[in-house]
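Read the structure below first, then the notes.
With one protein chain held back, the other chains of the complex are shown just where they sit.
Letters A and B name the chains as they come in the text, with residue numbers starting at 1 for each one.
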Amino acid sequence: MCLAIPGKIISLGDDPAHSALIDVVGVRRRVDVSLVEPDGIGPGDWVLIHVGFAMSKLREQDAIDQLRMLTVLGETEAAMEEVRGYSADVDDPQPKEHSSP
Amino acid sequence: MKYIDEFREPELISKTAEEIRRLADPGRHYRMMEVCGGHTHAIYRFGLKGLLPPNIELVHGPGCPVCVLPMGRIDDGLSMAADGNVIFTAFGDMMRVPGTHGSPLEHKARGADIRIVYSPADALKLARANPGRHVMFFAIGFETTAPSTALTLMRAKAEGIRNFSVFCNHVTIIPAIRAILDSPDMRIDAFIGPGHVSTVIGCRPYEWIARHEGKPIVVSGFEPLDVLQSVVMLLRQLQRGEAKVENQYRRVVSWDGNRAALKAMAEVFTLRSYFEWRGMGFISQSALALNDAYADWDAEKRFSIPGIRVTDPKAAQCGEVLKGVLKPAQCKLFGNECTPERPVGALMVSSEGACAAYYLYEHRKNMLVAIPA
Partner (left out) sequence: MAAASTKVRFRDAQIEMAHGAGGKASRRLIEGLFAPILFGSSSEPLGDAAHISMNGTRLAITADSFVVSPLIFPGGSIGELAVNGTVNDLAVSGARAETLVVTFVLEAGLPTEVLETEVRAMGRAASAAGVAIAGGDTKVVEHGKADRMYITTAGVGRLIPGVQCSARSARPGDVVLLSGPIGDHGITILLARGELDLEADLCSDTRPVLPMVEALAEAAAPGLRWMRDPTRGGVATALNEFARDCGLGVFLYEDQVPVRDAVRGACELLGLDPLHIANEGQFLAVVAPEYGNRALKSLQRTEGGYGARIIGEVREQPACAVLASTTYGGTRIVDMLVGDPLPRIC
């Protein structure tokens, strides 16, 4: 249920419909992208793949934000407050919706 | 590997582990349940337990769709394979799961046409390529996997592929969490929420856990940094006496989930009124079946299955381990009658079941063998 892995879209395909060729560090497979097409996808985008279907489009900014938050762990409270202002608010249960590019 | 290596960065992991040690109140014992089997697997694979202070206990939840499948259902699926015209397809996870008369691999050794597929789409492909045979796909998994089965069935219907059916054993995660919380000996303080199920259902379905049960829940990714950061977020909530749903896995999970996936599921599936979960008993509205529009592709309607209930021996204490009352090694059968090679109960059946994961990755660390001179 849980084994899903990020892969990069190399090309979108017509055969079969709603498919894309993805690459995972040199391993390539056709996956079904019906579930992420509404988000708008194209070559170079990263998607999460599970049983041959793309489940979600990866959001690079969120990944960067998360890593940045971890980088400043252990520093002063004040510094952390500042960081929280930049990234999506950790304490807000209704995070701001990220619009897909 | 992008989006993977960054989340396994050793320095950040040390930093986050340090923060956990700083935040954990030494006077308190924390019990955090990771719901999903994939998290159980990640915790053991990356040795995360060893990075946590001793007063944070990780309890392994019921989110292993292979483990919770009753043996009777495996027998039902295998009974279809007895028909020489049928090609039985399933994920690799199912192949060693014992039925009453052996596992799928053992049935294959005796001549049944049983094949591993990586995707339900591959099973449909087999059906297209073998018009004279019938391909049956043994579907398992939570909401992460159900949309893929749904899309495959929609494709089968659209293309008029009749020699294909699905034996649907998809289960849903919320009723399982509810069953854990409803049980009287429940002792969980907080939840590490299933990351990939949430890509489909979003974070909203967990709100009742925070609001009505007062337990914090953080939807978590599967890399070491993800799990550790989720523990940090849970500790902060527990420290402040808060109970909220938080999304740690933002790069993948959106609050509303995947609308297209939910739509596909609604198109194809209906909720069963109840379903048996191995080790947990019958849970209402916890599993999916194909709806009437897809009756022609429903293996349960195409084949007459024995439908015999097979119960686990009373000595198997799976239920207690699932709820965190017992640790795997405390079950009387653990390591003796019940091992990953010869599993007696649910949690030993798949490598992400609590007992199997502990057995494979951990418990020999604690067995110091005396070496004769």
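What we mean here is this: a residue touches a chain if its C-beta (ideal position, glycine included) is under 8 Å from a C-beta of that chain, and two chains touch if they have at least 3 such contacts.
Please read all numbers here as calculations on a predicted model, not as lab measurements.
Trainee: Quick one: which of B:R96, B:R178 or B:K327 touches the chain that's been left out?
Mentor: Going through B:R96, B:R178 or B:K327 one by one, B:R96 is the residue touching the chain not shown.
Trainee: From the list B:P65, B:G279 or B:G345, which touches the chain that is not on show?
Mentor: B:P65
Trainee: Where does chain A touch the missing chain, residue by residue?
Mentor: 1-3, 5, 7, 24-30, 49-52
Trainee: Residue by residue, what part of chain B touches the chain that was omitted?
Mentor: Within chain B, the residues touching the omitted chain are 1, 4, 8, 10, 13-14, 17, 37-38, 41, 44-48, 50-51, 64-66, 91-93, 95-96, 105-106, 108-110, 115-119, 122, 141, 145, 224, 340-341, 350-352, 360-365, 367-369, 371-373.
Going forward, only the chains that are shown with their structure count from here on.
Trainee: Centroid from C-alpha atoms only, then distance chain A to chain B, rounded to Å. What do you get?
Mentor: 22
Trainee: Using the touch rule from the top, collect the residues of chain B that touch chain A in their complex.
Mentor: 1-4, 6-7, 9, 12, 15-16, 18-19, 22, 36-39, 41, 63-65, 91, 118-122, 141-142, 144-145, 147-148, 151, 194-197, 199-200, 222, 225, 229, 232-233, 244-248, 250-255, 258-261, 264, 352
Trainee: Which residues of chain A touch chain B in the complex?
Mentor: It is residues 1-6, 8, 24-25, 32, 34-38, 46, 48, 50-53, 55-56, 58-60, 62-63, 65-67, 69-71, 73-74, 88, 90, 93-95, 97-98 of chain A that touch chain B.
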